[in-house]
Structure formats: structure tokens, C-alpha cells
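Note that one protein chain is taken out, while the other chains of the complex remain in position.
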Amino acid sequence: MNLLSVSSPHLTRTGGTGDVMLLVILATLPGLTALTYFFGWGNLINVVWATTIAVASEALILKLRGRSLGFYLRDYSAVVTGVLLGLALPPFAPWWLTLVAVSFAIIIAKHLYGGLGNNLFNPAMIGYALVLIAFPVEMTSWIAPRSLASATGEIAPFVDTLNVIFPFHSTTTFDAMTMATPLDAFKHKGDLTAEQVWAAEAVLSAKSWMAWQFVSLGYLIGGAYLLYRKVFTWHAPISMLLTLALISAAFWLYAPNSFASPQLHLLGGATMLAAFFIITDPVTSATSVKGKLIYGGLIGLLIFMIRTWGNYPDAVAFSVLLMNFAAPFIDIYSQPRTYGHKIHK
Amino acid sequence: MNRGLRDFHGGIHPPENKDLSTQVAIETAPIPDKLVLPLQQHVGQQSKALVSEGDYVLKGQLIAAAEGYVSTALHAPTSGVIASIQNASIPHPSGLSGSCIIIESDRKDEWGKRLQPLDYEKVDVSELLKRIREAGIAGLGGAGFPTSVKLNPSAENTIVTLIINAAECEPYITADDMLMRERSEQVIKGIQIIAHMLKPVGCLPVECLIGIEDNKPEAAETLEQTVKQLHLEHEISVVRIPTKYPSGGEKQLIQILTGKEVPNGGIPADVGIVCQNLGTAVAVYKAVALGEPLISRITTLTGRALEHPKNLEVLIGTPIRSLLNHCGLQQIKLNRLIIGGPMMGVTINDLDTPIIKSTNCVLASTSEELPNPTPQQACIRCGMCAEACPASLLPQQLYWYSKTKDFDKALNHNLLDCIECGACTYVCPSHIPLVQYYRFAKGEIRAQEHDHTKSEHAKQRFEARQHRLAEEAAQKEAKRRERSKAAKLRQQKATIPPHNSESESNSEDKAAVIQAALERVKSKKDKTSKLTPEVSNGSAAREEE
Amino acid sequence: MSIVSAILVLLLLAMVFGAVLGFAAIRFRVAEDPIVDQIDNILPQTQCGQCGYPGCRPYAEAIANGDAINKCPPGGESTIQELADLLGREVIPLDAEQGIEEGKTVAYIREAECIGCTKCIQACPVDAILGAAKLMHTIIIDECTGCDLCVDPCPVDCIEMVPLRKTAKNWYWQHPEIEVELNRKELITSDKIAGEADRENAA
Partner (left out) sequence: MSEYLLILISTILVNNFVLVQFLGLCPFMGVSGKLETAMGMSLATTFVLTLSSVCSYLVYTYLLTPFDLAYLKTITFILVIAVMVQFTEMVVRKVSPVLYRVLGIFLPLITTNCAVLGVALLNLKKNNGFVESLFYGFGAAVGFSLVLVLFAAARERINVADVPKPFKGPAIGMVTAGLMSLAFMGFTGLVAN
């Protein structure tokens, strides 16, 4: 008689880590659609290219470490990293920029620590921060978006975009109209007041602002879907968004002309992407409910601080990394009260 | 009755599969040829066998006595001959055997002398306690804690609430459900006795709550009707609680019904509560009102490897094989055999393992219904386990600490408050056998603690010995000095020729004795070596060294 | 001139600081080193002497004075770990010179062969052997620390060390990954083992 003898429980729910990751990838679609609609094919190409590099890097490392390729690639975590970086990088980021960011993310930030589940920092954000510091020019030039109502001619055609990203065969230099993101524009406003900034570049800014709002909305929809599917809990994202909104509102009300409005903070940059796709990465975030609230809140605070007083227009990557670093410490001091224990032990 | 129910943290909703075994009424299992009665069927000290091989015993006869306070008695479930007292398979995850009394039944099922039925209202509580102890009752819910101990709370704790655990939250198990449906009167009367026993003289009667998950409406209704018939509405209330695993955990049920929490490291009596299993109440009723010791119980036989899953009234000690055959076991389909439910049960490998007092379910499952474990993926700290944990622990952290044997941290994260309910493993998307990690860590911690007390003890003994040796040496030294002084005195008095000192001759004697003994053993060894070569081989090898 | 003032200033500083340190040395004097007790508490107290010291306490004192922490085979890996934690030292593998970590054992006297010489009784550091001259001896299993100091003195070699029996009471689940390595590769796979199994298949 050869019966199975294992430790209880004998009943487990079906579905695995891979399914969770696939859901996350699925939830990026609204955001990606909005990006593609407003900024052209760039981000879509980036996503595909980044995912390819991510999977290839992951496979390379797994091979080197003698691990099972099929088993580990099927958790789709590399794909998630690739997709997120593809979304975060500017649409016309040259191919080598993506290559550097993604391979650094997967190889250094993820696999030096032992792969999925072991990494201390969010790989996508490490990749992003690296190229942001190393190649600031390439990283801050977003192209001008098209407006919601106008004809299709305003965005670059697919082939041209491809040529910009992979400038191998074509000698034609495609002259894309680059412009700053709303946050960027606000950052470099100099002594102008907020109103003057918007007035100076009225047309572009309005368009850009509109586009970013839609992209943020796309991420918000994806995030809501993930929340509905219980991929993560509400604590970290809501804590982050609320903190950011409250602090920025307080400063904005105090001096509307020198501080960005809460709206700009919430919808103008990568805030929504961060709230629902970056800080909800369970591996690198704090793990208890209390911990997640602290973690999210502090990220919100850091984003505001760095955006307002720092050198970088958007601060998501740095804030997330700083809090990734603090997460193990937060974990140690944010245990929930266990059944039968007094509130303070 | 409408009560303000609380909720406990976490919990899961696994598929119930209870209707498998509720289709037919409780049947009485046939008496097997052979009964295996482990001496350890309960928490506490092992019982002490009172019979020996070849004895003839009658049904209900005491065959093993309680040894110590926390222990239970054991009775012959049927009449027959004691075949042997030996090690045999017991329902334990290790597959190790334990010492058992084996009875060959004579199929007459002849009762011996029964105990006198008692009228619980007329006799003293101590009398009732004695009866429950004599009847060998240990909790029938799974843990098997001796009931007489539980019903005798220390004087410091005033019991205000009696909770009858009829939640039966584990999937598949329906033993309590069927018991309530079919024998509700015994249930209620048993509860009455227990409530009576807990009521201190002159105090208010204890509040009596029967907690039933709302997936058993029939059972709850039957109980309510019986309560009404017996006019006990004011004393006993049947409370329907939401179906959620593990609402039947003692601590969780207490939290749902009363909102109180059993303090860390304490027992329910610390907050004025006694919790008893429903089956135990019936056993108490039988022991007190009928004078029958605990020799049978209701056990669910279920799982899709059985053609006719059902509830059986079985004699304690019945080997599972005969019950499975009775229910139409399809041997080919059988993949896992579990004693208990699918969440907390233990797998066994030997079909001759017996039913014991706490066996509420035997689950014969196919590989489709309980698939084999899949490969473990990396933990991504998703926290689903923390959401499911009824004790509000952080299973993901405990996993890392247990995995890397960082037991201090695991303890710091309250590993010992884990009730091993398995909710975390159930929800884990990475298929990590979390509970096994915790069991491993707890086992290691306990072993280390044991080692530590043992080493403390050894240290004391070592120091005591050192002290003794030092004293002996000092005494010897003192004596020697005295002797030499005396000798000097003698020398001064008269010059007597010196002769061998005592000690020298003594040691010579000793050496001679050893030599003689050595030779004796050698000759003996030569004889035995022919019989058992491996023994002599062993010592020969040592001699060569 | 400036060299003189420099010397004076440094001298002044040295005096002031010397006074401060002198005061601190008196005010914060540490009488005894309580670390030895803590070390001694960690050691398994088998008193086996395998470390080369005549008991656990002397070894504890030696450790406090800088001896290596890996000389205690009965304590094994867990003791080294605890010592390293306490003393802030690196965890090092057990010194093979002192012996290897084995499962827990207890001494067992083959009573038929025992001649009652009491030599083992004298050797036992914790008085775990019961017996008298010319009478058969026996081991009190609960007291035996498994130090095997009684094995050598026995003139008839009737003492052997037997592994402590696993019973249902002291059994517990193994580390899931160890279990995988042992027998059930197909059931639970940890990272490492999955890879190794793969490599094996490939080879």
C-alpha cells in the first residue's frame, strides 16, 4: 500500500503565482491603451521590447544558475517587470536605453538577490532610476501628445516610431516634437507663477495635461480591477494617494502659485502607475496591514518632497526605492496584534 | 435566538463536501474480529494496562487505568480475549507505532458489570467527575483532552459560559451533524449534566450556548425543538454562526459567541468559559445516565474512494480497514487516507490503524478530489496568508523564519500562537506547505527547550557530583592526616616494623576480582558468540581498536 | 614660542582628558565578567570533555577568553549559532578534530555481560549509572547526557551508545526541504532542488 503521507492541510486552492502576475499584466492594458492613443506607438513598442529583454535576461540567469527554465519563467514575474518598465520609459526611448534599464533590473536588482521573492528593491524602479540618473536628457523628453478630438495625423506613424527607437536601417531622422511632461514643465517654471506656466505653453500644456489625465485614469481603472480581484489590498495605494493629496492640498491652499495642485500631483505623472502597479509589488513592500499603511504614506510624503524641492520632476522611482529599503525595518515593527495578546506586549 | 455575533480575523471558505455522507442515517458498524486499543488516545500520560495476554474480558470492562491526573481509563469495547499487548499502528502522522492492547472478539458482545446509572441532580459534583473519569472520556472533537480535567476548573475561575462546539467547520465531516439530527435528546441531556457540573453552589446557572455553523439547518432545528420539548429555552440556546473555516476552533468559536479572547498561554476557563465538543456531551450523558463507559463513537467515513460514504457508530479500536470495506472502498482510486478532516487531519499509511476516541472522520480520497501537492514556488509575500490567518499572525514572516531556522524571530512573531488550521496553506498561491514549516519549527523549538532543561539538570547533577567528590577527597585527606598523625604518635611510642598499607592490598584485591570476572565473561562470550555472531563482532571490533 | 604654546596646549588637553577618563574608569567600573555564565548556559552540559576542557564551565571560560566556539560536538550547529549570536562572532563549522555532530544517544549496558566493577559509575559525570560493586549496573536514561565517557573505562566492553528512540511523543515534522531531498522529490520542490533535479535529468 503506497498512500501519500504529507502534512495537513490536504485541501488547497487552485491557481498560482503565475495567475496573479497575468492579472497584473492584464490590468495594465487600459493605461497602455491610453498611452498609445495619445503618444503614439512608442510605448507599445517599448513594452514589447522590454518584455523580450526581461525574459531573455531571466532565462540567461536561470540557465547560469542551473535552474528549471520552464518552472520559473512560468511565474511571469519577468514579464511584469518588462511591461512596467516599458510603460514608464518615454515613448521614444532609444533601444539601448531600454536594454540597459531592463537588463540591469532583472540581473542586478532581481537575480543577484536570488530571484523572485528575494529581491529587496523593485527591479523596474531600479532600472528606471539608473537610466534617469545616467541619461537625463533621453529620459525627460516626452513627445507632444495629440489632443482627444483631432485627427490621427498628429502622432508619429508606427514605422517612423520604430525607426526612432531602433535607428539601424533608416537614415531618415524623424523629427518628433518633444516636450516636457506637465510635472516637468511645472518644475522648470522658474519664477513664473503656476498660471503663467500654463499660459506660456497654453496649447501644448493643455493637451499634455489632458493626455496625462487619461493615462492616469487608465491606470486607475486597471488598479481598481486588481483591487476587485483581490490581487492586493487597498491599504498601500490608498494610504499613498491620500497622503500625497492631503499634503499637496495643504501647501497648494497655502500658496497656490508656487505649489502644484493636488490634481497635478495625482494625475500629472506616474502617481497612479506607482500606486497600483509599483508599490503593490508584495515582494518589496511592507507586509502587514499596519506596515502597508506606513509604507504607502511615507512614499506619498517622499514623492511630494522630492517633486517639490528636489531636482527631479517626478519622484516615484526614488521614493519607492527608498521605502523598499525601509520595508524590512517597517516589517519588524508593524506586527499585528495576535489573538489572545495584549495590545502592547 | 438573536445574539450579537462577532467575527474572527481571517478564515476561508473551502468546498464543504458534507452532503456526501449525510444521505443515509447513522449505521452501526459490524464488530470486527480484532480490536486495537492504543494506550495513548488522549492528551496526557499513557494509560496503564490492567490485563495481560490470554485474559478474557467482557464488554465495558476496565482494561487500562488512568495513570496520573491528566489521563484516561480504557475499557473493552466488546467481549473477547486479550490477544496481546504490543506495538501497533496508531493514528499519528509519523507512522510510528505505539503500545496497544489487542482484543480478539468472540462475537458475543457480552456486557460485563455495568456502572450504576446516576441521577445527576441528586449526587455530588465530585461523584459525577469521578464517573466521567471512570468512564474514560476524553474530548471527542479531535484533540482528546481528558474531560474530567476540563470539567474541574480551578477555584479561581468562575465559569459563566458553557460553549458546546457543534460548528464542525472542517469540510467532509458530518459526525456531529448526524448526531444532532438523530440523537438530539442525548445531546441536550448531556449538556444539561455538564452545565449542572459547572454551576458552583449558590451561583447563577451557567449560560449554555451551542454554536452551529449555518450550513447545518436541519441539525439546528432539531436541537431547537428538543430544547423546547424539554423546556430548557432559558438555559440552552442554539446559536447559528456563519459558515467559515475555522469557526470550530475553540478560540475562534469563543470569539464568535462571546467576543472574548482566550489570553495568550491561557485556557478558556481564564475568561470564564468551558468549551466542550458535542460528541463529548453525548458520552457524558451515556456515562452518567446509562452507566456506559466510552467504548463507541460516531465516525464519518467519507471521500470519493468510497462507494457508500456514511456515518457509522463504531467501537473504539476497530481497524479502519473493516470500516472502509463496509463502506465499499475502491482500492484503486484511493490516493490519500486521512484521519480527521482535509484541513487538519493526518495521513496514515496502514489500513489496520484503529479508530480511537478522538477519530471523528476517516477520509478516503482520490487524487482528483485532493490532488497531490504541486511544486513549491517562491514566496512573494503577497500576504494572502495573513488575511486568512484566524490568529492574526504574519504567516509569510513566520515562513521565512522557520525556513531559515531563525527560531528566536519566529517566537517573537508568536509562532506558538499558530493553531495549525491550514488556512494559510490553503490560500497560498505559491503552494508552500506553510503549516509543515511551522510544525517543523515548533518541534525544533520544543526539542531545544527540552534539551535546555535537560542540560540545566545535567549541570546541577554534575555540580552536585563535583561537590560530593570534593567533599569525599577532603574527608579522605582529613582521615589520612589523622592516620599519619596517629602513626607518628605510634612511631614515637614504639618502633614497629612497617607492613603493607591497607589501601594497597585493597587495590590488589580489586584487580584480582576484575581479572577473574573478565575470564568468566570471556568464557561466557565464547558460548554466546556461537549463537549471536553480531554481538561478538561488535565487541571484537572494539577490542581491535 | 609657538612650539612651547603648542606643547602646553596639548599637555593641557591631555590632562583634562586624562581626568575625564580616570573619573569614568572609577564611576563605570565593571567588577566581573558575567559573560561566562551566559556561555555556560548555552553549552549542552554533557560534561563530555570532547572540547578538550574538563567540563562545560571550563570551556565557557575558555571561550570568554577567546577560544573558538566550534569545539562542542554534542551541542552541534545550533550551539555554535547561539554562541555566535551572543558573542557577535562569525558562525563557523564544527571543528572535526573534536568529533562530529551525531544524533542524540544514550548509553546502554548489556546487563548480562556487566561484571559490576563500578568503573563506569566513577566515570559518569552526572551520576546517571546506578549500581554497586559486583552487582549489575544500569543507566538512568533520563539522566544520561550521551557523553560516552563510560564506554572506555568498561573492562568488558558491555556499554554501547544507542541512538535515542523516536517515539510518537518526541517526533515532529521535518523541514519540508529536507524531506524533499530525502525521498519525495516529486511532491514539494524548493528553488534549489528543482534546479538540481533538472540538471540531473539533463545529465
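Note that the chains are named A, B and C in the order they appear, and that numbering of residues resets to 1 at the start of each chain.
In the analysis below, contacts are C-beta pairs under 8 Å (C-beta built on N, C-alpha and C of every residue); 3 or more make two chains touch, one makes a residue touch a chain.
If you're wondering where the values come from, they're calculated on a predicted model, not measured in any experiment.
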item: Shown chains touched by the chain that is not drawn here; value: A, B, C
item: Hidden partner chain, touching residue among A:113, A:135 or A:166; value: A:113
item: Per the touch definition above, residue among A:27, A:54 or A:126 touching the missing chain; value: A:126
item: Option from C:68, C:87 or C:151 whose C-beta touches the chain left out; value: C:87
item: Where the unshown chain meets chain C, residue by residue; value: 2, 5-6, 9-10, 12-14, 17, 20-21, 24-25, 28-30, 33-35, 38, 85-88, 191-192
item: Chain A residues that touch the omitted chain in the full complex; value: 65, 108-109, 111-115, 118-121, 126, 129-130, 133, 302, 305-306, 309-312, 315, 317-319, 321-322, 324-326, 328-329, 331-332
item: Positions on chain B where the hidden chain makes contact; value: 378, 400, 403-404, 406
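Here, only the chains that are shown with their structure count from here on.
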item: Relative to chain B, chain with the most remote C-alpha centre; value: A
item: Multi-partner residues of chain B (at least 2 other chains); value: 93, 372-373, 375, 378, 433, 436, 439
item: Multi-chain contact sites of chain C, meaning residues that touch two or more partners; value: 173, 176, 187, 189, 191, 194
item: Contacting residues of chain B [partner chain C, same complex]; value: 40, 90, 92-94, 96, 98, 372-373, 375-376, 378, 403, 405, 433, 436-437, 439-440, 442-444, 446-448, 450-451, 454-459, 461-462, 464-465, 513-514, 517-518, 520-521, 524-525, 535, 538-539, 542-543
item: Parts of chain A lying in touch with chain B, wherever the complex brings them together; value: 1-13, 15-17, 19-20, 71, 75, 77, 115-118, 232-233, 282-283, 285, 287-289, 331, 335-342
item: Sites on chain B touched by chain A in the complex; value: 8-9, 14-15, 93, 95, 171, 251, 255, 261-266, 334-338, 340, 342-351, 365, 370, 372-375, 377-383, 386-387, 390-394, 396-397, 413-414, 417, 420-423, 425-431, 433, 435-436, 439
